[in-house]
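Got a structure for you, questions after.
Note that one protein chain of the assembly has been removed; the remaining protein chains are unaltered in position.
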Amino acid sequence: MPRLAIRTGSKVEFQDITPRVQELVTLSGVKSGVCCIFVPHTTAAVTVNEHADPSVVRDVAQRLDYLVPQRGDYCHLEGNAPAHIKASLVGSSETLLIDGGRLLLGTWQGIFFCEFDGPRSRTVLIKIMPDRPGDKPLS
Amino acid sequence: MPRLAIRTGSKVEFQDITPRVQELVTLSGVKSGVCCIFVPHTTAAVTVNEHADPSVVRDVAQRLDYLVPQRGDYCHLEGNAPAHIKASLVGSSETLLIDGGRLLLGTWQGIFFCEFDGPRSRTVLIKIMPDRPGDKPLS
Partner (left out) sequence: MPRLAIRTGSKVEFQDITPRVQELVTLSGVKSGVCCIFVPHTTAAVTVNEHADPSVVRDVAQRLDYLVPQRGDYCHLEGNAPAHIKASLVGSSETLLIDGGRLLLGTWQGIFFCEFDGPRSRTVLIKIMPDRPGDKPLS
């Protein structure tokens, strides 16, 4: 099972992992299928958004901070309740499509690992599922 | 790779694409598997919600407008930062199940393309993955 090791450097951080995921797709030899991305953490998530202008994901992160503020009347006592809530709002899995050996992303789209309780060492799991019998699955 | 061409007519619009996705499932000949829907845009999304009463998705759209208002202190200078933020909240992919050649949707469920920065010409990518060797993948 391919996985990406990720090191985040701040409390909240959106890290562009697009080239690393594409590299795994290329290595897999799968030409047509889907690429499932799964974040095995409860205070992080994965999203697809614009990666041409870095201010876009800064806006996403800041609006999430506003909607789920760090200080609040939370039950969970470890101080990271907002990170857990953001994880459920953004989601821990994303399914991308593969065609011609390439991730099918729009012109401006990139895949972002979303750190909500860093800095930490994190992992992202990648599953590449071929739809053609001839292709070999990467696992 | 099957895709839907979509034309949206206003800034924010939830367009019911259920019959069009089902048509592609039928054309594919796949009886059992999954149907992955992917939106290759950074200011649009896909969601599943009630399509019997159109006021439901109007409420979803209006609450998103309230949570992520058009005017705000955003970094991204193109004026569509809220559309990007909504895209990450709703999500750019959805995985549906297929059985007996039909999308497995609940009684009230429909699939909606969510426009957050229209009007525009848009595309939705559809990947139909069979789980039975005999079924042919549509790609």
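Read from first to last, the chains carry the letters A and B; within each, the first residue is number 1.
Please note the rule applied: a contact is a pair of C-beta atoms (placed from the backbone, for glycine too) under 8 Å apart; a residue touches a chain by one contact, two chains touch by 3 or more.
Worth saying up front: this structure is predicted, and the values here are computed from it rather than measured.
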Which residue of A:Thr18, A:Thr42 or A:Ser55 touches the chain not shown here: A:Thr42
Chain B, residues in touch with the chain not shown (by the definition above): 32-34, 47-50, 53, 55-56, 58-60, 62-63, 67, 89-91, 94-97, 99, 104-106, 108-109, 129, 131-133
Chain A residues touching the omitted chain (full complex): 1, 36, 38, 40-42, 67-68, 72, 74-78, 81, 84-85, 87-89, 91-93, 95, 125, 127, 129-130, 133, 137, 139
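Basically, only the chains that are shown with their structure count from here on.
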Fitted rotation between chain A and its twin chain B in degrees, CA, nearest 5: 120
